[in-house]
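For this depiction, one protein chain was excluded, whereas all remaining protein chains were kept in their positions.
When the chains are written out, they are named A and B in that same order, and each has its own residue count from 1.
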Amino acid sequence: MLDKHLLVKLKSIVGKEDILTSKISREVYAYDSSPFIHEPEAVVFPETTAEVAEILKLSEAYSIPVVPRGAGTCLSGGAVSLYGGISLVLTKMDKILDIDTVNETALVETGVTNLNLQKAVEPLGFMFAPDPASQKAATIGGNVAECAGGIRGVKYGVTKDHVLGLEVVLPGGEIVTTGALASGYGFIPDLTGIFSGSEGTFGIITKILVKLTVMPETMRTMMAVFDSLDKAGEAVSAIIAKGIVPTTLEIMDKSMIRAVDDFLKLGFPRDAEAVLLLEVDGYEVEIDRQVDVIEEIFREKKASSVQSAKDRTEREKLWLARRSGNGALGRIKPAYMVQDITVPRHRLPQMLRFVSDISKKYDITIAQMAHAGDGNLHPHLLYDPDDPEEFERVEEASHEIFETALKMDGTLTGEHGIGLEKLPFMKLQFSEKDISFMKRVKKALDTNLNLNKGKVLEL
Amino acid sequence: MQIKDKFFAENPQEIAQKVIEAADEGFGIVPCGKGTNIEKYLASANKPVVMISTERMDSIQEFERDNLSVKVQAGITLAQLQKELHEHDVFLPLTVESHGRRTIGGLIAENEAGYEEYAYGKIQDYVLGLEFVTPYGEIVKTGGKTVKNVSGYDFTRLFANSLGTLGIITSITLKLRPEVEKRAAVILEVPSLKEASEISKKIIQEKLVTVTLKGYKDHENDKWRLIIGLAGFKETVKHHLQKIKKVLGSLNYSELDQAEVNGFWKEYYQKFPIYEDNNIVGMGDKRVLFKIAESCEKNNLFSQVAFSEVDFGAGKLIIKTPKETKETIKESLLAYNQEKFNFSFNFQKPQPGLIYKKIKTALDPNNLMFPNNRLTGGEYLG
Partner (left out) sequence: MDNKELKKKIRECNRCGFCQDVCPTYRYTKNEAAVARGRVRLARLISEGKYKWGEEDEITEHIKTCLLCRACVVNCPSSVITDEIMMKAREEINFAKGFNLFHKLLYRGFLSHQERLKVAGMLARFYDRSGARWIVRNSGVLNTFRKLKNMENILPMGLKPPLRSQLPEILKQVNKPKFRIGYFAGCATNTFFSDIGKAALLYLQHRGCQVEVPEIQCCGGPHKSAGDMEEAKRLAKENIVTFLKGDYDYIISDCATCGSTLKEYEELFKNDLQMKEKAQQFSEKILDLNKFIADYLPPDEDLKALDKKVTYHDPCHLVRGLEVTAEPRELLKRIPGVEFREMREADWCCGGAGSYCFTQQEMSAKILEGKIDNFIETGAEILATSCPACTMQLSAGLRKKSVKAKVKHPVQLLAESVGLV
């Protein structure tokens, strides 16, 4: 439990409604969407930047660890309170402060959910391009802190490509602004970038100025079935090489397709080894020609069937398979570990193949889906939590997958973050000097290491 | 001021070595590309400096077209790189006309953009990975080759606009775009700047494949012109030209095809070199820019200047003025900066913020890197 004086002070900052300390409340803030569980000692809900600043000053004074938290959908353990202390839940800072159609920007508080921002800008003909699968719950602050990617990423990029400026509270309680929100924008180093993917270890993001993207006039959704993973992978490369930039390019392998098909009875061919789900968007006048080129490539690469959605309902149907993936896997095994390695796009077929081979080598089921257009793979390694020996094989297989991705000039994680989960593997990707540089910057901003200590770096 | 040495490095190891040596002597370290512009800045340096040039590190290290990425050494010039990319039907959306002779490292250090900034942003948006030498002489990598990467901290944008004060960039992996199918532009003389800003607002609302939206004026010809650039699929460009015509109504305009667009910009940047000390540059909130543009015109401010450009797309203002009038013009411009908007429009020689200060102090405690430029000079780092 936290020091009594500290609790009294916290209460005087946020009010007693906005602080929870009971045993049971700590239980429900001990987790995020990852398997890691660590209880905070107090859960605090600030409602303003000033409150955040006061809390961080206290944390410095009392040397109390603070872990910022949005919706708690992090997959790598970023939002759990490894060292107890304060879980700083930012979901009550959820106002959209401004939508500006001249500059094509929106200013939001950190706790606004991705979906609510989408809903607010849509009527004006805009979208916030990053659309992680978790958008219903995940907050914009969490998106920035993890540099979330989304389905539309192939064409529109990741969160950092859509953040223009931030208001941040540094660990000492100083309120600062970056990028377009800072005075001096355009003439001084824009430090917005270092907060993207910082996993809550540099400062607490309180406001975000995001770039809005014009909603495309129209979009087409297609699904192609292949009888080999290689052909599907090659089709992806061919599309990129042709200079077409699809909005979305998703791939699913046999295990995934079968699981989904058993679940939803969509009638996929049983010999389907891979399914490509593709979307292109753009202006009415240009879209048909893009579709033609893509269909041509699918034919060239010997797709066994190609389907195009005629309307919204059909589109939904094509997407259903992709979206039901995770849930459907529960039918094969009760649990899975999902990896997030990313390789240069032309290495994708090779990496997909490698993962299939690994599943044979370790005699485990790996269901694959991938944001193929970004080279981002999500192999789901299935296991039974009651079978520790199988879990061990899953861990070994993961390790080998990491090593191979890195050999291909890839990276450990494309969008889920290092968090606690991949901490032990940092050394595989980075040299000692790289890591010591990271530490130097971390300590420059958080000298006493109170902010989300133990994530990203071992300190 | 003393320039102790100008060292032309061949590889990162040499740079690391040189940095360590210079630091031991307590010399300042000034990274440069060609360094042609830099020497004059060093006039007021408070300590002897060693210049380290990456000019000779000018090779393309890995070009992976199917990944739409290229890895280059910091000293390659933009023109050199674009030429190579052009042959493979891809491009880095930073236009050669304005920055051709500058090195990629230098362009990152100043976070430059081209005349299509409205659509394509700045060079920082294209950096996937970096290798650099720290002020302690370590060679460090950040980012990589993939478009998605959240492994460890992301310092790929740390160096944008750092003006050589945080380290020396040695190699860069850049994200590329497939070449666009067609470019075209519409150019017209407008009766007043107000007109240009009205048209621009309408064009923005139309949501077209606009890549450039600039008003400009030179002293030879006392008329404002507006250029609207388009880039995209050929059907779309054609269709959007129609839409622009509708917006323009009865105004006279001329249409430029792809070759003419290139020619236009070449001439433009020959006439109006944008890097000059006496330029007043402002950027930020477009709503402020629209207001400034209109009020300046009303107060006849632009009549005294040699050249001005108002980038309605990117939110930028450049005024080239004789030294004598610079301060008065700036004064009157600053008056418009009081507008309370979410983000600011800036002219001043700004002070870098607290985060920069903290990081700079940790990375370079003795303030050796480029010790007297606008970030590190003066009282600021104390």
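Worth a mention:
Note that a contact is a pair of C-beta atoms (placed from the backbone, for glycine too) under 8 Å apart; a residue touches a chain by one contact, two chains touch by 3 or more.
Just so it is clear, the model here is predicted, and its values are computed rather than measured.
The chain not shown here makes contact, within the complete complex, with A. Touching the missing chain, out of A:L2, A:A120, A:A137 or A:M219, is residue A:A137. The missing chain, though absent from the display, is touched by one residue of A:V28, A:A61, A:L97 or A:L459; that residue is A:V28. Contact with the chain not shown here comes from a single listed residue; of A:K95, A:K302, A:R323 or A:H399, that residue is A:R323. Residues touching the missing chain, restricted to chain A, are 20, 22-25, 27-29, 31-33, 45, 71-73, 89, 91-92, 113, 115, 134, 136-138, 323-324, 326-327, 330, 334 (touch as defined at the top).
What we mean here is this: only the chains that are shown with their structure count from here on.
One simple way to say how far apart two chains are is to compare their mean CA positions; for chain A and chain B this gives 30 Å.
Interface of chain B with chain A (complex): residues 64-69, 89, 111, 124-125, 134, 138-142, 144-163, 166, 177-179, 201, 204-205, 207, 209, 232-233, 235-236, 238-239, 281, 283-287, 290, 315-316, 342-344, 346, 348-356, 358-359, 361-363, 374-375. Partner chain B is touched in their complex by these residues of chain A: 97-98, 100-105, 107, 125, 146-147, 149, 153, 157-158, 160-161, 164-165, 168, 170, 174, 176-178, 180-194, 196-198, 209, 214, 237, 240-241, 243-245, 282-283, 285-286, 289-290, 342-347, 371, 374-376, 409-418, 422, 426, 429-431, 433-438, 440-445, 456.
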